[in-house]
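Up next, chain A:
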Amino acid sequence: MSAISINLISGRTIQQGVAMEGGKEKDKYRKACGIIEMDNEDFKKLGVMKNTNVEVTSAYGSVVVKAIEATQGPHPGVAFIPMGPWANTVVSDETYSTGMPTFKGTPVTIEPAPDKQVLPTIKLMRYNCWGEEQ
Partner candidate 1 sequence: MADEYIIRNGHVYDPKQGIKGDVMDICIADGKIVSKVSGKAKEIDATGKTVMAGAVEIHAHVAGPKVNEGRNYRPEDKLFTCKATGKTRMEGGFSIPTTFRTGYNYARMGYTTVMEAAMPPLYARHVHEEIKDTPIVDQGAYPVFGNNWFVFEYLKNNEETNVNAYISWLLRVTKGYALKLVNPGGSEAWGWGKNCDGVHDPVPYFDITPAEIMTGLMKANEQLGLPHSIHVHTNNLGNPGNFETTLDTFRLTEGVKPNNKFGREQVFHHTHVQFHSYGGDNWGNFESKAKEIMSYVNQNKNITIDLGCVTLDETTTMTADGPFEHHLTELNHLKWANLDVELETSSGIVPYVYSPDIKVCAIQWAIGLELGLLAKDPMRTYITTDHPNAGPFTRYPRVFGWLMDAKYRNERLSTFKHSEKVNDATSLGSLDREITLYELAQMTRAGPAKALGLTNMCGGLAPGMDADVSVYNINADRLDGASIEKAFSSADQVFKSGVLVVDNNEIVAEPAKRTFWVDVKVPENKQVERDVAMKFLKYYSMNLGNYEVSDHFAPHPYVIEVDAS
Partner candidate 2 sequence: MDTVTLTMKMQPELYMEAETISPDQFAAKSSEEIGALPVYMGNEHHTLSDFFDISGNPGKTAADTKIVVSGDLTKVKYIGMKMTGGEVEVLGSPDMYVGAWMAGGTIRVKGNVDSFCGMGMTGGELLIDGNAKNYLGAAYRGDWRGMQGGRIVVGGNAGSDLALFMRGGEIIVNGNVDVHVATHAEGGTVVIKGNAKSRVGGQMVKGDIYVLGEIERMMPSYKYIGDEEIQADGISGTYQVWIGDLGERHGKRKGETIYGKIYLKVKDTGKAAESVRAARKIRLSDDQKKQIKDAFAGKEPGVQEVRAFISDTFGIDIKPMQVSRFIDEMRRKE
């Protein structure tokens, strides 16, 4: 097991859309968005099984999500977290003075974190904002 560096993008998925409209505080939303989609090749490099929790870290923050195999692929070297609080914990807030953060194209490192949990929405928010206990 070792850390890998990868380019992170975020965006919509239909599961994210459905879960979002069904209630962001619900567990379904965590399951739809608290994930990172990676390619087989990248799984091999990382040396973990699919559906393992990983810690994603960028210059902007760090978050635990579940690594799953990309449903839409292949795209080695590019990982995808659906738009939502998990992605936003690590995406780049650099705007180049356009007002728009760089939601797509943040360099991140991924490390296995099988013992850490993917936080539910509200807990994640509170932890991120006020450092409340996990």
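Selection rule: all candidates are chains of the complex that A comes from, given by their letters.
In the analysis below, contacts are C-beta pairs under 8 Å (C-beta built on N, C-alpha and C of every residue); 3 or more make two chains touch, one makes a residue touch a chain; residues count from 1.
All of these numbers come straight from a predicted model, not from anything done at the bench.
Between chain A and the candidates 1 or 2, touch in this complex occurs only with 2. For chain A in complex with candidate 2, the residues that touch the partner chain are 5, 57-62, 92-94, 96-97, 107-109.
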